[in-house]
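Scroll down for the structure; my scribbles are underneath it.
Just one protein chain is left out here, and the rest sit where they should.
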Amino acid sequence: MVRAKSEPLIFEKSVPGRRAGVLPPLDVPAKPLEELIPTAEQRTSLRLPEVSELDVVRHFTRLSKRNFSVDGEFYPLGSCTMKYNPRVDENVASMPGFRQLHPLQPEETAQGALRVLYELERLLGEITGLPGVSAQPVAGAHGEFTGILVARAAHEKQGRARHKVLIPDSAHGTNPATAAMVGYEAVTIGHDRRTGELDVEDFKSKLDEDCAAIMMTVPNTLGLFERQIAEICRLAHDVGCYVYCDGANMNAMVGQVRPGDLGVDLLHINLHKTFAVPHGGGGPGGGAICVTQALEPFLPAPVVGRRADGTYFFDHNRPDTIGRVHGFYGNFNAALRSYTYILMHGKEGLPEIGANAVLNANYLLSRLKGHYTPYVDRTCMHEFVLDGRSLREHGLKTLDLAKRLIDYGYHPPTIYFPLIVPEAIMIEPTETESRETLDAFADALIAIAQEARDHPELLHDAPHETPVGRLDEVRAARQPDLRWRADTSNVDGGGPNVEGRV
Amino acid sequence: MVRAKSEPLIFEKSVPGRRAGVLPPLDVPAKPLEELIPTAEQRTSLRLPEVSELDVVRHFTRLSKRNFSVDGEFYPLGSCTMKYNPRVDENVASMPGFRQLHPLQPEETAQGALRVLYELERLLGEITGLPGVSAQPVAGAHGEFTGILVARAAHEKQGRARHKVLIPDSAHGTNPATAAMVGYEAVTIGHDRRTGELDVEDFKSKLDEDCAAIMMTVPNTLGLFERQIAEICRLAHDVGCYVYCDGANMNAMVGQVRPGDLGVDLLHINLHKTFAVPHGGGGPGGGAICVTQALEPFLPAPVVGRRADGTYFFDHNRPDTIGRVHGFYGNFNAALRSYTYILMHGKEGLPEIGANAVLNANYLLSRLKGHYTPYVDRTCMHEFVLDGRSLREHGLKTLDLAKRLIDYGYHPPTIYFPLIVPEAIMIEPTETESRETLDAFADALIAIAQEARDHPELLHDAPHETPVGRLDEVRAARQPDLRWRADTSNVDGGGPNVEGRV
Amino acid sequence: MPSFVPTTARERDEMLRAIGAASVDDLFRDIPAEFRNPQLDVPPGLSELEALRHLRQLAEQNLDLDHHPSFLGAGAYRHFTPSIIGHLVTRGEFLTSYTPYQPEVAQGTLQSMYEWQSLVCELTGMDVSNAAVYDAATGVGEAARMACAVTRRKKVLVAESVNPFYREVLRTYGGGPGIEIQPVHAWWRAKGDKDAPLTRVEDLAQYVDETVACLIIQNPNFLGWLENVDGLAERLAGKGAILVVVTDPACLGLLRPPGAYGAGIVVGEGKWTGGPVDFGGPQVGMFACKSDYVRQLPGRIVGATVDHDGNRGYVLTLATREQHIRREKATSNICTSEALIALCTTIYLCHLGKQGLREVAEQCVQKSHYLADQIAALDGYAVLSGGPYVKELVAKCPRPAAEINRALLERGIVGGFDLGRYSDVLSDCLLLCCTEVTTRQEIDQLAAALKEIG
Partner (left out) sequence: MPSFVPTTARERDEMLRAIGAASVDDLFRDIPAEFRNPQLDVPPGLSELEALRHLRQLAEQNLDLDHHPSFLGAGAYRHFTPSIIGHLVTRGEFLTSYTPYQPEVAQGTLQSMYEWQSLVCELTGMDVSNAAVYDAATGVGEAARMACAVTRRKKVLVAESVNPFYREVLRTYGGGPGIEIQPVHAWWRAKGDKDAPLTRVEDLAQYVDETVACLIIQNPNFLGWLENVDGLAERLAGKGAILVVVTDPACLGLLRPPGAYGAGIVVGEGKWTGGPVDFGGPQVGMFACKSDYVRQLPGRIVGATVDHDGNRGYVLTLATREQHIRREKATSNICTSEALIALCTTIYLCHLGKQGLREVAEQCVQKSHYLADQIAALDGYAVLSGGPYVKELVAKCPRPAAEINRALLERGIVGGFDLGRYSDVLSDCLLLCCTEVTTRQEIDQLAAALKEIG
């Protein structure tokens, strides 16, 4: 409410000898410590903060107030699916039977947890039409990595050494980065400026038997369905190239269309997008990977199996596996949330997700037409992208519009992505927002368009009421100050730790 | 962070047919409803809001942001003991074994809960020196009511019909209100302007055999210890008058002095002050009543007993009881928090509460001397009261100072109480605040004293950055608008429901 | 032991120096030495881990009703608590703020209280509501006091079909200022072929004369039955007396509101629609009345108003009723109330909403009647019919209710309320409660057990 004053670093609140957490008294006979751990192995200083419990609570409460969030604000961040995260999932995830469960406990003492993983994987298989599922990857990019490794392993199994992965120019940065991490050359494919879809001719010209996979995003990052997807899959399969689908945009398809039916071979789902794991300021999420039956043997080990007697187990006997991609079984506690979310929606509820995500996006788009220019003027799926170049007439850019939205109490959309759209403004309302919210947001955007003409400085100087104004990002990168340092910190909090360069 | 926009009433967000909570499908055969409940007995309309779960979450999240709280701000509200409320207590209070426990379950299935009540009562008895304890009253005023009823019952038992209760002029309003509720005449006793303590001569002149009790507050509401308390008790007892101690200020005494040792006969403890039950915006709290052994038989029924075999039970066989004061056993879930709090502090920790509450108050007072005028210039206990009349020189009043503190990020102190102090400013820092916080607060008050001289309008127009400015309280009282009405509500939220008078 | 005190020994010494005191002890010099530093017989402090272990152990000594079928109601009801409630009300901004004395920094609490008042008015059909009282039981006490204040009379009639615990509290509350509490007998009469007691509040009106301030009834009453209230309020009004109705918000999802049959004051228990049974507390009392009586309302009241810029805002209002202004002339001594529990209920009512609350009531009706059918079919058992009922019914058993309950508990079932505690003539009767959380399987299990026991 009141403009938050600057909040010092917790280190700057430290007072020697002050304490919050204490332990029970030691209940075993204490031996001289140096007999157990040689003094040379012990540290001589530890500059952790020394604060009281109230210090901690107040500090992090105050920090939290410096965030926008779905719970407080409309957050139409394109490609991120900032939907409502049901609180019941938090209560499920905090049940002691799940929380106080060690990953290496005997399987017979973890049957409930194993069943959650098993059933979640079956549900995701059913929803995507790709029955081989592993919930081990912990994020979308991690799923991509896992998926491309699976593709490579499958090629290798068939004795095929391939070197290229095709990637549309509209793709998210994680796609090419993933291809490179797995050791592939990323080859870019253009898009059709008119339809906003993959340039199929360009694709055909680059597709050959050295292509391990094509990484499609469906709907694509313009929020458009790739109408040629089935054909693209056919063409790819003809040369033994796998079709990987970046499932970040799965929300549009839930219950409406199954990527597996379209011919996709592999797909990850960002459980933190489509299936409502709270984003947490950047994770934990889940990047479950779903593949065809043929690719199933290559999934990361262990996989969860179910015996004839109805008991569940970790199957480590997976000769073709790509190996582990996580220390244990992935973000179990996040998977639990998605499992609950899917079960609650059920057969009738799941299609409502896709239907209303698409309805909301198209409604919002319809409200903005005439005021803003869609990059491609078509029925969109769950999101759409505006071309913000008209702002330039007023000496402004998309960034200014984004910051001005903050003054109106909205989190800005995704901006400058996809890279192919000049001054991109990428808006994804999600299915959990109400029409009134969409209307109010459209009104704000329309008002801002007017402001851009009449009072461009309002955009240029925005945001006006946040605890900090626009920050000097160049200085942050040129003079990196990446940590507090005991020696140079200035307790008055008046400026950054400029001496603390690295 | 960002100045919160006005938040509509939840009713104003209602959309016909929208829903959040749904039930499991009915699992028994459904009969026609009108066969079970006659149509005439059914209501024809129910104008509850129709909103989505996100609507609810966002609405109440936004509302919450319009509050100051201990977790976010220093909250030196005198007489209210706004100390840190440990979060562990919340976790204890949410254990299913306590939450899913019906108050009428067989006692053998509620032994853990009964033990909590039993032990809490014993602990409070030990801390106060008054061994007869009932945790049934749910707030301070409720404890007063219970206590004065106990005193009356004791008088009646002894065949004494008395009519007066003596109450110092510095007392909290609940004291005279309580006396009246119990059917007594409240007789006011003055205070000594020099010492800030009870005017013992006035007391003596009013004390007689028609006095059922004197309600003392120790330390008194000026934050001063009543040095004559033992003598006052002796004098009162000489005429068969009970000494009731309003224990709202118990925080100063915890582990330092026991009211029972001073001669007090009855005392309530505001568990939500001294023993850290979160105030919750005005309850739930606890007003446990502690009395001498002699008065124990009169406590509200049932009381919790312990059998020789170590089992606990509700003792309903209490012929002298004043009766029940609550539908069940009081605010059990609040009592649980205080029990945990007391156990965590333990023998060594309890005296730290009183010691540091008093240390902090005196330190803050020492910082303010020279800038503000204490009503009485003495070593204080856990709080102190300033006389704000000097503000009048600048055309200002205590209210202006209070509102200006909000601009500095502090919750104002208690103001205009006790009534005996002109322009009273009553400050209670509590023991859980750090010296840095006290210093920063003192600095703010000193700066405001300077502002009062140089820029009185800063105080006069404060607060400047809250979601609403100073509100028209006269209008609120003269044209009461106490509820939303379907017909007159204005959805734009632009003004109050002025038509909705009652 | 943990300490929530941040002050280190060194800081303490520096602070003492600034104060000019030699020691902390010095600060307590006003207290005669003989009383200082009591040696408390209290165990040593516990770390957070130890405290949690100890309390978990105690919690687990209780039989929790998530794991056992239970048919207990009798004033405390198990309704489903949506998960959002706990998450929202434990936000520090709600949890750790005081009664909203400084409206500019308490709009969150104030607006939610205004919403509570509005919800209570909608549910009860009354004109105005306060921001809650401690619980329904003390609400009955306050209602009696208020009715006396409004009518300037001193006699209160209370139907025996009102929850006996409420009546006990009423007695305590009435005692002080000399209010005469007159219990009016509920009639027990045969109906049809069943030996069925039936309370008839309509007959109560005959007790009403010009000395009576109010008649207090409960609807549905303690035995679960709807009272026949037709014409009651009118007859009372004829003598200048007020009808006070105690009710249950879950039932009001379906039932006509007390305002519709002339109640002057309505009291309800708000706790169970918003939170678990919590061993009976904290609760929160709904308290609503006709607009004429608003200046006699006890407790806090929030009103809407404007600031200088015309922004809508909320304040505590009509404070001249209250103890901090009027002291011994106040309508009540209430100060701290049950704000956070009221907030739980407020959130609950918004979450369930118009349709949801009705469904709750309807499921209660269907399940309790399903249970009734099962019991009626058992040899030796009968369901007493005293009127239509929503969630509670009276089962007459072949053996003393206490015995039946014991036998049920042996089978892992928490039975009903032993009505022998309410009235001698009902010592073979159980008050059984079904709500939307009761499953058919639990009901069938109970019926099977009763059969076996019976």
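Letters A, B and C name the chains as they come in the text, with residue numbers starting at 1 for each one.
Following the convention adopted for this analysis, contacts are C-beta pairs under 8 Å (C-beta built on N, C-alpha and C of every residue); 3 or more make two chains touch, one makes a residue touch a chain.
Values in this document were obtained by computation on a predicted structure and should not be read as measured data.
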item: Identified contact with the non-displayed chain, of A:168, A:247, A:300 or A:374; value: A:300
item: Listed residues A:217, A:292 or A:466, member touching the removed chain; value: A:466
item: Footprint left on chain B by the chain that the document does not show; value: 1-2, 15-25, 51-55, 57, 61, 86-88, 90-91
item: Absent-chain interface as seen on chain C, which is shown; value: 48-49, 52, 56, 66, 80, 82-83, 87, 90-92, 436-437
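Rule of thumb we're sticking to: only the chains that are shown with their structure count from here on.
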item: Greatest separation from chain B - chain, by CA centre; value: A
item: Centre distance in Å when chain A and chain B are each reduced to the mean of their C-alpha atoms; value: 46
item: Chain B and chain C: spacing of chain centres that average the CA atoms, whole Å; value: 20
item: Residues of chain C engaged with two or more neighbouring chains; value: 1-6, 11, 46-48, 82, 84, 86-87, 92, 105, 107
item: Touching two or more other chains - residue numbers and ranges from chain B; value: 18, 53, 57, 61, 65-67, 70-72, 84, 86, 406, 432-434, 463, 466-467
